[in-house]
Structure formats: structure tokens, C-alpha cells
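Attaching a single structure in C-alpha cells format; questions to follow.
In this view, the complex is presented without one of its protein chains, the others remaining in place.
Showing chain A:
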Amino acid sequence: MRIVQELLFIIAFGMAVYLFSTKVRQIRRNILLGRDKDLNDHPDLRWKNVLLLAFGQKKMFRNPLVAVLHFFVYAGFIIINLEILEIILDGILGTHRLFVPVLGGLYPVLISAFEVLAVLVMLGCAIFLIRRNILKLRRFISKDLNGWPRSDANYILLTEIVLMFLFLTMNTADQQMQLRGSEHYIATGNFLITGSLASIFNHTSDGTLIAIERTCWWLHILGILAFLNYLPYSKHLHIILAFPNAYFASLEPAGEMENMPAVQREVQLMLQPELAANESAPEGMPKFGAKDVFDLTWKNLLDAYSCTECGRCSAACPANITGKALSPRKIMMDTRDRAEEVGRNINKNGAFTDDSKTLLRDYITEEELRACTTCNACVQECPVSISPLDIILQLRRHLVMEESSAPAEWTGMFSNIENNMAPWKFSMDDRDKWATEMNQ
């Protein structure tokens, strides 16, 4: 019987790891569909960002109450994973609480700490469910989340509560069995929370208790393995990608826009034709701006997969606040959805086959792009270092430079700058009129 359980466990575990790593490789491939950008300079500053923004969750603390709750859930989930290590080893080796002899008196202290965290995770998730479904915060009832994304968020919170409940129930049954001096249930010492709950099972038979303990153990670990495989399809992937995304976050001032060396060179040759003599002909037609995920940088796509759809960006976006179609969160969700669609296309056809769709228009409309004031509020608010603005600006570049698509007022502004050196139609001779007036 024991060997069957061990085998079943090894098969389940192996399957989970295999499926997860396959999907992770696909996501990595999808991200690398983006164009190259070197983001490996200043590793010291980048590691600092990982510590402050990802580990320290610095941006979350712009709202301290929510930040503390989120920190419980995050710390709980990461730290309780130490316990998962024991559970996996027990599963493979057919042992029970393998670490007890190794850790001795430290063992109950650790498990007690995990139990406190488990309770805090349950509390945090419960409050988050209330904020989403009862208090209905504006950013959670937004139409951005209609359908799957709203359910996704609730599934994650419910799953975390259930997993913690299973962990605590398992320990409670275990503590009661220990009190009865059961040989298999090795004495660990008292666990802080489940130790005091053990009396609930005072009148439960040994057989039932063992069944409860085993069922919880199995459901807990199978639940975790299932959740692991749910991650890559969910907004919850941020628990992994927030870390690399913080490392590769822009180190430039937020106001700076990325230069376009190809255009720079072209204009340089136009202004100084004498340079053209030494110029080798450019290879193929350069593309300006972005129309689809392939034209964005890999960091833009990493951003998209890191997004947890919290909506802090859209809640701070002046366009969104005033009822415009633009929602920076939707920009990120659209980018990920399109990257996933392209990924499925590649899985099916071996290589990307034109599906006559693009990120621009099939997902993101011109109206959304036009509403952006480039104020950087979305970038500022994002707890996981995403820049929706960078994507918006690249799509705008495509619209104007590849399609000459701009509102008439902008076309007028362009020609004013070109002809009068100012965005308005004023005479160049009047530029210093104010100074002439002062000089009199």
C-alpha cells in the first residue's frame, strides 16, 4: 500500500513539474518574440530594484493597509513553501514528517510560525475577496475584468484559503493522533494553533482521524501542484515574474522616451548629405513603431506576463478617471492575450502563420492610444515595474509614421512645427517679440 502511494505521488509530482516547465518554456519563447533590448547595465541598481520593489514590495506601501495584508499573503506563501519541501520528500520517500528528527526542538517552532502565517493568509485573502465582491472597489468592478479575469482573481483567493485550511486541518488531526501516542504520528511537540485546536477531534475515532489527515495531506499537495500549473494561465504569474521584471525595470528618468536610431540616422543624412558617401545601404525597410507584439521589446512582453491586473494604473490614469476609453491595465491584458494567441498559433503551426490580426486595432483601438497624456501615473503606480506608457508610445509611432494616421489637429501641429518651428501657426519673427517689448 505504501509503495502504491509513493508511486502515485511520484507520478503526480513528475506530471506537474513536466507540464509546468513545458508551459514556462512556451511563455519564455513568447516573451522572446519581442525585439531585442539590452537591459543588463548597472547590475547593482537592478538588484537594488529587485530587493526594494519585488522582495520589499515598496510600491505596495503607497497604500499601507493593503500592503500589510498583501505582505501576509506573500510571506505566507513563500515561507510555507519550506513546509512543501518536507511534504514532497515525505511523498517520495513514504515517510511522515521527515524533518522532525533533523530539526528537533526547532521543528514545532517552525510549524507554529507557518500556522500563524497560514491564518494571516486566510485573513488577507478573505479581506481581498470582500474588497472585490462586496465593497466593489472601482478598479475591481471595471469592465476591463469582465469575464474570465474577474473569476481568475476570485479562484486564486479561494484556492489560497482552501489550501491553508487543508494545511491547518491536517496538522490538527496530526496533533490529536500524537496525543493518542500513535506510533506512526511521530511526536513533534505542540504546534501553536492546531495544538490548541486538537481537542476538536477528542471524540473522533483513530480511523477517521487518519483518513482526515491523509485526505488533507493529499488534497493540499495535489492542490499546490494544480495551482502551480494554473499560474502560467493566470494573472497570478506575477508571484514569479515580479522579480525579473523588477530587475529589468527602466533605470532612465520616467520622462525619457526611447530614441529611434534608424530615424536619427536618416534625418542626419538628410541634414548633412555629405555623410551619405560612407553610408552602407540599410538592410530592408526599417519598421517604425509597433503594430504587433513582435515589434514591441521583450521587456514589454515580460511586462504583459507580469501584470496581475490590479488596476492601480488605470485608477491613477487621468484619461481613465475622466471616462475615456483608455485603460493602461487593458493595454497590458491585451498585449498578453495577443502574445498568448501568437503562442498558440506557433504551437499549432510550428512557426507563426499570419492570422491577419494585430495587437493594434484587433485588441487596442486608436481611440485608446489617442487619450494618453504621457503623464506616467500608470508607470508610477505599478507595483511590479510595468510600463504601459512604453507600449502606448510605440503603437502611436506606428500609427503616425507607418499609416500617417493622426487626428487633423495633430497633422496641423506637425506641419506648423516643420514650417514655423512652433506647434502653432505663428511667424518665426515674432518669437522674441516679448523680449523686444521688455527692451524698450
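List of remarks:
Everything below uses one rule, namely that contacts are C-beta pairs under 8 Å (C-beta built on N, C-alpha and C of every residue); 3 or more make two chains touch, one makes a residue touch a chain; residues count from 1.
In this section, contacts and distances are computed from a predicted model.
Selecting from "(Fe-S)-binding protein", "3-oxoacyl-ACP reductase", "Ribulose bisphosphate carboxylase large chain" or "ABC transporter permease subunit", the unshown chain of this assembly corresponds to "(Fe-S)-binding protein" (UniProt protein name). The hidden chain makes contact, of the residues A:G207, A:G323 or A:G350, with A:G323. Summary of contacts with the chain left out: across A:T22, A:Q264 or A:N349, the touching residue is A:Q264. For chain A, the residues touching the chain absent from view are 62, 252-257, 259-260, 263-264, 266-268, 270-271, 288-289, 316, 318-319, 321-326, 367, 370-377, 379-380, 393, 396-401, 406-407, 409-410, 412-414, 417-418, 421-424, 426, 428-435, 437-439.
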